[in-house]
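See below for the structure under consideration.
In this view, the complex is presented without one of its protein chains, the others remaining in place.
Order as written gives the chain letters A, B and C; numbering starts at 1 within each chain.
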Amino acid sequence: MQILPLLLLVLPLIGFLLLGTYQMSIPKSLAGVLASLTVFGNLIISAILFFALASGTSIIKVEIFDWIRFAEMSIPCELVVDRLTALMLLIINGVGLLIHIYSIGYMKTDKGATRFFAYLNLFVFFMHILVLSANYLMLFIGWEGVGLSSYLLIGFWYGNHANNDAAKKAFIINRIGDLGLIMAMILLYTHFQTLNISEIASKASMLESGNPLVLAITICLFIGATGKSAQLPLFTWLPDAMAGPTPVSALIHAATMVTAGIYLIARSSVLFVLSPITLNIILIVGTTTAILAGLIAIFQTDIKKILAYSTVSQLGFMFMAVGMSAFDGAMFHLFTHAFFKALLFLAAGSVIHALSDEQDIRNMGGLKSKIPVTFALFVIGTIAISGIPPFAGFFSKELILGAAFHHSLTMGLLATGVSLLTTLYMFRLLFVVFFKPASVAVQANHHIHESPASMTIPMSVLAILSVIAGFINIPTLFSETQLFQDYLQPVFTQSSQLTEHHLLVKNATEEWLVLILPLVIIFGLVLLSYRRFVNEKPLNTNTGVFKIMADKFYIDELYDLLIVRPISFVSTFFREVVDQKIINEFINGIGNTTLVVSKYLRLIQTGNAGFYLLIMVFSIIALLFFNIIL
Amino acid sequence: MIIALLILLPLIASILLFTEKLGKHSKNFALAVGVIMLGISLAGGYAFTFAAQKILVIDLDLMKYLDLNIAMKIDALSLIMVVLTTFLVPIIIASSEKWEKRTPSFYAFIMLMEMALIGVFTASDVILFYIFWELALIPIFFITAFWGSGDAKKISIKFLIYTVVGSFAMLVAMLYVYTLTPDPHSFDFETFLSLNLPYTVQVPVFLAFFLAFAIKIPLFPFHSWQAETYNASPVQGSMLLAGVMLKMGLYGIIRFILPLCPLVIISDWSIIYLSLITFGVIYGAVIAINQPQLKKLIAFASLSHVGIIALGIFSDTAYGLHGSIIQLFSHGVNVVGFFLCYNIIKKRTKTDVIADLGGIASVAPRFATVFLIILLANISMPLTNSFVGEFLILLGVFQMNVTIAIIASLTIILGAVYMLKMYQQIMYGPKTECVNEFSDLSAKELLLFMPILVMIFLIGIYPSVILHLLDQVI
Amino acid sequence: MYAIITISIVALVVLLLGALENKKVLLPIIYMGLTIAFVLNLVDWGKSIHYYNEMYIADNFSIAFNAVLIFTTILVFVFAPIYYKPVLRPLEDIYALILFALIGAMSMTAFGNLVMFFVGIETLSIALYILAGSKKFDPNSNEAAMKYFLTGSFASGFLLFGIALIYGASGSLNLEEIRTYVISHETMMPLMLNIGLLLVAVGMTFKIGAAPFHFWAPDVYEGSPTLITTFMATVGKVAAVAAFFRLMNSSFGEVQGLWKASLSVFALATILIGNISALNQDNVKRMFAYSGIAHAGYMLIGIIAVGKDAAGVLLLYSLSYTFATIIAFAVLILVREETGTFSISSFNGLSKHNPTEAFAMTIAMLSLSGIPPLVGFAAKYNLFLTAIHQGNLLLVIVAIIGSMISVYYYLRPVVAMYFNPPSATSAIDSSSNYKKQIFISAVLIIILGLVPGLILDLI
Partner (left out) sequence: MENTIAQIQTIPLQYYIIFCSALFSIGVAGVLSKRNAIVIFMSVELMLNSANLLLTAFSAYRNDPAGQIFVFFIMVVAAAEVAIGLGLLVVVYRSTKTIDIDVLNRLKW
């Protein structure tokens, strides 16, 4: 059992090293299989671990070696598997495996497929470090590592600078978040003398609620989370990250990496519940992000960007849950979201694939009959994400909505609103792409074809999961046991003990209300959007509020104006003016002054002997004057 | 014994090379000596860790004849610096090509430099330290001025004068402190460091030493020689400068300023120089963002990095110090790796203007990977060597001064900005004209990178190599 | 003492042989005679013998300095044939005058009486006046001699008046007796002695070429024949420094208050003026003149720090200065021989055709600027150390600043030699026989730099 967590790391690492080193010699077809095999191996291990933990083993710990050790400081390289980790492992490897298989088909024609799979394996490796690590510093390795893999994969087609810009942007914005995480670690170490997550949790639980130290730490952690999980104000990289191959968007930018922020907070739940202020901030940030991103999504025209904004919005939704201390709700939504969002991305990829890399939905339409399998899968995904029962999204959203209504009515309504926004933009997407009469481009395109089995099969599996995954946590209204919540319960015991009113004692009416009310509106919205979007009329985005939304609230432009340009200006200013003109001139000035002094000093040497004699006499007089008279 | 070998071997090699009798074999000879030196220093490391430490001390009291005490000692810090030097010198030698003029002398100067550097790092007599310190200037001056390009002559003279100004200030301070040693006066490190100087004395001593070290390192605002000199120097010269020579200054801070002027470091005034350094850290990083020339970019990046290291040292905490020492080593490795990449690019495209380059990754994937790893090491990616160091430094600085730690840590972001911007422009995007002929790394070149890469991951994954050593002394 | 007598005889013999037009034997005789004198000089080592009523004192100090002077003179004579290659006549007058000057110089280091002091100075000076003008048809040489003579005799007047006043106050010309008098009147020093001392100091400051009485030096050094400049800059300066030190050390060491402040100011001014003025000189010869002034300033620091330690340091400093200067001038002579100019550009690309000379020159320049591990560093280092021991920190700081400045101009010829492309005329006959001598001096600089202790503890 001890060796298993280690194997989890070793397998993808071997995969990466093999594929990376022999990039040129390994055939593309083999590369995909090899990469998938490592993930498959990991999936099996994860399953073993998952069930081992379910059947009693409380925690599996593996200490590999002393990483940093001197004086009283000791940070070991240590892995730990608890239930939260096991769940994450399942998601990563399950979704990961499917996406790997999908990629075999998707990347078949790409020259750099081997490199692609190497990067994917690298990502899997770092993601495992992230979820397996027993201390924050190790977690940070994975944290940065997935950022790096994301950078490499977004910029996978590096011949085009737009892709590279997107990759760079993702990395740099992530670094801003990372800085927060580093600061958090420094604070943690300074005050707890350790970075071990569970030790910190137990030490922190002694502290009183609202402690300013905890506030600072959690704020820093949250900054880290906003970077990775694309929350305000650091979310702008995620839509741009769609420049990468679609499987990447599915795996990294929908299912796994972007949820690391949620994972981090869930991991540190003890700290967060001790800081109500931070929770409120998270709540506000999550809500704002969810709404903002949802609004933007409605007006986008790029199929992947819509899904990206949807992801941002959904992540915001999860943060709302976190902000209300509903960690299990957040985790559950993370879990289901991984399936249907991955499915949607893959289906979108299939669409794009079918249309030979067309991503603009205005150039689509009428695909319903041309690629029926993809269409069916896309519909399942859309229904699931919209929270229509009995699909997975319904159950996870319900859990969060319940928490929200329990928190306050306002929050409840806001959460419902976010959920409805989802319906709106998703069905718009569905209708425009599949139902709307075929656009000119589609009509002219005779190569439209359904994707190969290697792509449709993984999608189908995901679709099945999107349908059934919700049933592992049926609302209390219908069932006494909530498998998911119960499984995770030990992870959050400590934090739930610290919150006074965590366990939701819901009354039936309230719960029915939460169930029924959104559903009614959802169906209304679906109808509305069907009427609105299936017709030819495009959205008018030239004026008013719509324009602001379509232009993404000008956030990118704002950052450009406030941060990028000033820094660029300062950089040039420093280089050309401060460094060259001021400092260098000053230093040279010292030297030149000496030379100038020298130039004039030598003029004293007039060459006139009479003058020399005069100076001598004056000097003697001065000498005698100072020595004798004074 | 080991120290004597470490000093004499390069000296003899350098004299042999100066005779220019070795002709074609000069490079191989120098390389062989370099590798042997590495072996010896590793043997020293072995001896230090496992055997009696006696062999790592030389104490020849030649006061009578030389007016000098040949006292040299290797402790953990010295050992790390010596290993760094002997590790880098063979790589530097191997990276060089045949020059149009005086090739043997070029290697002779490198060997001389190696000797001087080892002397600086092992001397345990203040004047001996000073002598080696100055001696190290001469070879680098000649390397830059003679084999450099562009305005090398003028620039190297400026560099020389600039650093000499600093070291003379240091000399004054050394002589001054000497007069304060108890009778009979002594230049021995031990005597120096056991002095408990009053605050009023520590201030001028600090200023003088700081000036010398700040110029050498260089710290803002004493850096104006750096970019020019790197740019004018042949790439091997830049490697020596950035890889090892600027470590002399940091080493000096640890050796002299920390023990001699503890009161200044904890005084309220320390905020003045700390702010200067911190500003320099940001300043270097910001300038690097829009820097059009690769070599100058490396220079400014280096300015930023060493500023962080200096902050770590001045933080006066165990974390900061340990982190700084790891960084001393890592930065040497990384910057030399960086210059190796620069060398490859420059050699093949004949340009180092970033805007003229592009799309190299598509023709040279191996090179792209190697470059990326080195670049990531430079921006302190976890699992590379500089991550642990930088984290510890920030931890240390944080405990000293929160604001400074936060400002300094901005380099984590800025570093990513300028490095990725540069990397994207050079390696990605459409191919430019001068890149068309670009061939991927040959096996030989790859071999040259290997030690660097191994070191990057070794220190990154197992920093205890260094930390354990340090634990025995600090 | 016997050394002086030997040299006198050699000088007379040289004159005689010259009159007989016997050219070939002149130099061999001089070499032989000087070597004998060198050995005879050392015979008295450690004995401290007083000759002629303490007129001449052969103690370790004077013997060591005289050895330096004789050795330097030998070196000067070694380069004489190159310099005078185009001259066909025997040159007995010039050789004899150099020898006479050497006698004066040697008396200056060993005087026990102010009479000997004055006579020594004048013997040296008068010989130098003539030597400076020995290029009779060169207006520069004429002018140099005239200026030297005018200012020199003027300074001698002050020196002499000062001696007279000291004599008047103390009643004796003997150093020991003056010392006794000074010590017994330490608290109530007569004004006359004070003025006398200052005037003597003025005279000596002039002779060593320190500010503010340095004005003659650049002009005279530049105008004189280069070989004579070499002699002046080495033997002349070292003898004056030794004499100055001896006077201050043996008679006025206990009353530093009287003269220390003034000399410190002189030293500061000298170092700064010398170094700064040298920066902008394109004429290498003139640059060395200023460099010589600067070094006079450093040596003044040694004089200020009277005492046994200072004597050794001064000896080491003189040695380092002398050797480096001789090399520099020797190379300068060679270069000038080929290019016909003293301009710094005449050094361009010297390293290509004459690596040995270039190497030696580099060593000399680095030594003069005080870069370890050369003797120049050892000398400066010990000098500063001694000064610091006596609490002259300010002086040392200024001296160090001066050294910093000096690095710049000392490197200019080095840079020209190694980094500038050779000019058309700069190739030197590389079969020159003097490679070895130059090279040996350079090696000496290095070796001495490694074992300065040997010299320091001599006296």
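Here, contacts are C-beta pairs under 8 Å (C-beta built on N, C-alpha and C of every residue); 3 or more make two chains touch, one makes a residue touch a chain.
All of these numbers come straight from a predicted model, not from anything done at the bench.
> Under the definition given at the start, what are the shown partners of the omitted chain?
Result: the unshown chain touches A, C.
> Among C:Leu34, C:Leu99 or C:Ala144, which one is in touch with the chain left out?
Answering carefully, the residue with contact to the hidden chain is C:Ala144.
> Which candidate, C:Phe77, C:Tyr95 or C:Tyr129, sits in contact with the chain we can't see?
Spelled out, the listed residue whose C-beta touches the missing chain is C:Tyr129.
> Check the options C:Asp44, C:Asp59, C:Glu92 or C:Glu222 and report the residue that touches the missing chain.
Going through C:Asp44, C:Asp59, C:Glu92 or C:Glu222 one by one, C:Glu222 is the residue touching the chain not shown.
> Taking the entire complex into account, which one of C:Ile9, C:Val25 or C:Val115 touches the absent chain?
Missing-chain contact among the listed residues: C:Val115.
> In the full complex, which residues of subunit C touch the absent chain?
Looking at subunit C, the ones touching the missing chain are residues 114-115, 118-119, 122, 126, 129-130, 133, 136-137, 139-140, 142-147, 149-150, 153-154, 156-158, 160-161, 163-165, 167-168, 171-173, 192, 218-220, 222-223.
> Applying the definition given at the start, please give the residues of subunit A touching the unseen chain.
602-603, 605-610, 613-614, 617
Methods note: only the chains that are shown with their structure count from here on.
> Of the chains present, which has its C-alpha mean closest to the combined C-alpha mean?
Here the chain at the core of the arrangement is B.
> State the chain with the largest centre-to-centre distance from subunit B, centres being mean CA positions.
Following the centroid criterion, the farthest chain would be C.
> For the chain pair with the highest number of C-beta contact pairs, give its two chain identifiers.
Summing C-beta contacts for every pairing gives the maximum at A-B.
> Please compute the C-alpha centroid of subunit A, do the same for subunit B, then give the distance between them in whole Å.
Comparing mean C-alpha positions, subunit B is 37 Å from subunit A.
> Measuring centre to centre with CA averages, how many angstrom lie between subunit A and subunit C?
Inter-chain centre distance comes to 79 Å.
> Determine the centre-to-centre distance between subunit B and subunit C, using the mean Cα coordinates as centres, and give it in whole Å.
So the centre of subunit B lies 43 Å away from the centre of subunit C.
> Under the touch definition given earlier, write down the residues of subunit B that touch subunit A in their complex.
Interface residues on the subunit B side: 158, 161-162, 221, 223-225, 227, 283, 286-291, 318-319, 322, 359, 361-362, 365, 369, 376, 381-383, 388, 391-392, 394-395, 398-399, 405-406, 409-410, 412-413, 416-417, 420-421, 424, 427-430, 461-464, 467-468, 470-471.
> Per the contact definition, I'd like the list of subunit B residues that touch subunit C in the complex.
62-68, 127, 130-131, 134-135, 137-138, 142, 145-146, 153, 157, 160-161, 164-165, 168-169, 171-172, 175-176, 178-179, 185
> Under the definition above, what is the set of subunit C residues touching subunit A in their complex?
Residue list for subunit C touching subunit A: 146-147, 150-151, 154-155, 158, 191, 194-195, 198-199, 202, 206, 212-213, 215-216, 218-219, 258, 261-262, 273, 276-281, 405.
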